[in-house]
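The structure follows.
The complex appears here minus one protein chain, its other protein chains still in place.
Every chain is named by a letter (A, B and C) in the order it is written, and numbering of its residues begins at 1.
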Amino acid sequence: MAQVARVLIDCQDATGLVYHISKVFYDKGLNIDNNREFVDKETNKFFMRSVVSGDFVIEELKADLKAILPEDAIVRVIEPTTKKIVIMATKESHCLGDILIRWEAGELDANIEAVIANHSDLKSLTRRFDIPFIHISAEGLNREEHEAQVQKVLEELEFDYIVLAKYMRILSEDFVSHYPHRIVNIHHSFLPAFIGANPYKQAHERGVKIIGATAHFVTSDLDEGPIISQDVINVNHRFEWRDMQRAGRDVEKIVLARALSLVLHDRVFVYGNKTVIF
Amino acid sequence: MAQVARVLIDCQDATGLVYHISKVFYDKGLNIDNNREFVDKETNKFFMRSVVSGDFVIEELKADLKAILPEDAIVRVIEPTTKKIVIMATKESHCLGDILIRWEAGELDANIEAVIANHSDLKSLTRRFDIPFIHISAEGLNREEHEAQVQKVLEELEFDYIVLAKYMRILSEDFVSHYPHRIVNIHHSFLPAFIGANPYKQAHERGVKIIGATAHFVTSDLDEGPIISQDVINVNHRFEWRDMQRAGRDVEKIVLARALSLVLHDRVFVYGNKTVIF
Amino acid sequence: MAQVARVLIDCQDATGLVYHISKVFYDKGLNIDNNREFVDKETNKFFMRSVVSGDFVIEELKADLKAILPEDAIVRVIEPTTKKIVIMATKESHCLGDILIRWEAGELDANIEAVIANHSDLKSLTRRFDIPFIHISAEGLNREEHEAQVQKVLEELEFDYIVLAKYMRILSEDFVSHYPHRIVNIHHSFLPAFIGANPYKQAHERGVKIIGATAHFVTSDLDEGPIISQDVINVNHRFEWRDMQRAGRDVEKIVLARALSLVLHDRVFVYGNKTVIF
Partner (left out) sequence: MAQVARVLIDCQDATGLVYHISKVFYDKGLNIDNNREFVDKETNKFFMRSVVSGDFVIEELKADLKAILPEDAIVRVIEPTTKKIVIMATKESHCLGDILIRWEAGELDANIEAVIANHSDLKSLTRRFDIPFIHISAEGLNREEHEAQVQKVLEELEFDYIVLAKYMRILSEDFVSHYPHRIVNIHHSFLPAFIGANPYKQAHERGVKIIGATAHFVTSDLDEGPIISQDVINVNHRFEWRDMQRAGRDVEKIVLARALSLVLHDRVFVYGNKTVIF
């Protein structure tokens, strides 16, 4: 039976890239099931994601591609296996719950290794799904100490991505640096509007007519990480800020789920603080 | 034939307001064709807009309402006549053009008294519709001098609202203070994101997945006036900033038209930097 | 402490209705916390929903209102208590799961009395939340026989609404007639497009660029019941019908949740096959 792999390439643009890459696939007798490219004219960067099938050895395919590509090229050949995630949360259940329901239905395409939370509120919900819940209270600890405990737990786990499902603590630059482009966060506003604390209160005070949510990779620059997905919902003067929050929750969970699906299917390239999404 | 009026009331909330107001209508034998109320719990403010029909004298109706309302009450009884607007623009034609087409079709519910522009690019388009085009160049003038010329022209005109249809100059606090809640602007971003110059370039650099436009009343606080209408459109990594601008133009003109329609039909209350829209 | 009630009135329109109704509230010393009215000009029908607070006896308030209203008036005075629902489902878990998560978070404003399903797939998910799961297989039964069994179970339960959370069997006219305006269904298409079986396959074949979902009350006229809520999502040529289904599920669950919230808060009037939503 044919093997399948996702081939992700990014490098400086050059004439003949598509030709050279497709020649490698062709010479190996591989089928291209799906292919998307993009060139960012501003930075002259080339991005390509191909799903190929056939009879091949991953390391060989990767080597053959590297051989014909510019030196700066990053080549990833990824088998479409089920990835592993760790979820971090605080008290609100809508994002965690949404992920759990998808997981239960076999539609998440990921295994949930554990839920780590700085409060115990979500323990009961998590346990309903027989998933390990690890409560690491931040009480009496400074950020450094708390993160040290979280990291110690993370070190025991095997995972591809950390999903911040309404984790309401700010992560330190040091913490983030351990997981580059591996932490996905849902921010409860339409970034870059309403950066910072309680965006719904800010939105209410500003009297906006639309609110939104943003899923992004976490970088050391708070609320400035590469955006993966955004969506919005109409509001009006009858919405108090808690109504905005309630309405916003539906957007948050859907936007996070969409971003997670894109990330888990290796559809996201990051460059600078931007993304290319195929 | 029955007379029609829009009655707009705002005051501190109190028990019995709806009763007292509807009693005035009832005692005068007026029909309520349309009625909407809202109480802002935070500030305890009451807003009501009724469309009434029957046989009445506007000034008497107003007096009778004032008599039963709290002292701070603002009561407006407005005949649904065609209002007059002055449009201010710069070089881009999409918003101006959209308004002209609506006007030509008899769907604007306003007369356009003049188009004032700081460049002459839109002269030909405006003239196609036989509407006075007044070019007031800002070249060689400081803001004060330029605005003085604009104001001199405005003084000669009779109008209810000024519509900034992509007028790309910042208006001084002094200028704005002459027309409180009478200047409607279209801002080419989803406020409060991307305040300031070239929001599309900012949006592109930030790598957002949605862009928007905001129509608002102009106040002395730049980009902070009460929002009337907002809308958004999806974008992706393939959009260069000029593509975002192009896509954004469609949102801008529709959002401005919606806001203008709300304002012209007296459906907008302003309080603080917020609006109530009925 | 003040009592609160939702007052819902619908009747033929007449001059002075708002006055007469607000006079009843005023004479009883009640506060109007929230008030919305609508007159359908076509049928000349009047709808009003007020949230009142104060010191009153529900039956007296109802009687006093009936006394001043036209004979055809339907007056409901409803205490804002937690309502009871029964969920009916088949195999898909996204809508059921979404409701369960909201319920767990205390955000559903309803108690779930039971989940009734014609397959056993959702038993495990339902039991995770300690909610009774009743499997009534339709195998070997005709519609009449199966519905008789369902109805027997329903008779043992106390509930305000039945929620069809992707219940994939058609209910008979007879069954529906027992629960007028008490069955809320989510239809997996943007009604009235793609009535009938497998709307996503139909949508895919038609090559549409947007798909949607519709929550509505179930009436004897299949897929023609009064619409409560609708929403849509963009798709494109890359979506196979199963991708449309996957994307559509997110819309379905959000639209159903919105409709359910409106229904549970007594915000929906039904007239003919339409709704007025306050």
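As a convention for this text, a residue touches a chain if its C-beta (ideal position, glycine included) is under 8 Å from a C-beta of that chain, and two chains touch if they have at least 3 such contacts.
In this text, all values refer to a predicted model and were calculated from it rather than measured experimentally.
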Absent-chain contact - pick from B:D27, B:E42, B:E107 or B:E158: B:E107
Which of A:S120, A:S172 or A:N234 contacts the chain that the document leaves out: A:N234
Residue of C:G16, C:G97 or C:G212 touching the missing chain in the full complex: C:G212
Contacting the left-out chain in the complete assembly, out of C:T82, C:S124, C:S177 or C:N273: C:N273
Contact set of chain C toward the excluded chain (per top definition): 38, 40-42, 190-194, 206-210, 212, 226-232, 236-238, 240, 272-277
Sites on chain A contacted by the missing partner chain, in the whole complex: 15-16, 18-20, 22-23, 25-26, 29, 31-37, 39, 234
Missing-partner contacts on chain B, residue numbers: 92-94, 97-98, 100-102, 104-105, 107, 124-125, 128-129, 246, 250, 254, 257-258
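Methods note: only the chains that are shown with their structure count from here on.
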Interface residue identity across copies chain A, chain C - same or different by half: same
Relative orientation of copies chain A and chain B, as a Cα rotation angle in degrees, nearest 5: 180
Distance between chain centroids, defined by C-alpha means - chain A, chain C (Å): 35
Distance from the mean Cα position of chain B to that of chain A, given in whole angstrom: 41
For chain C, residues contacting two or more additional chains: none
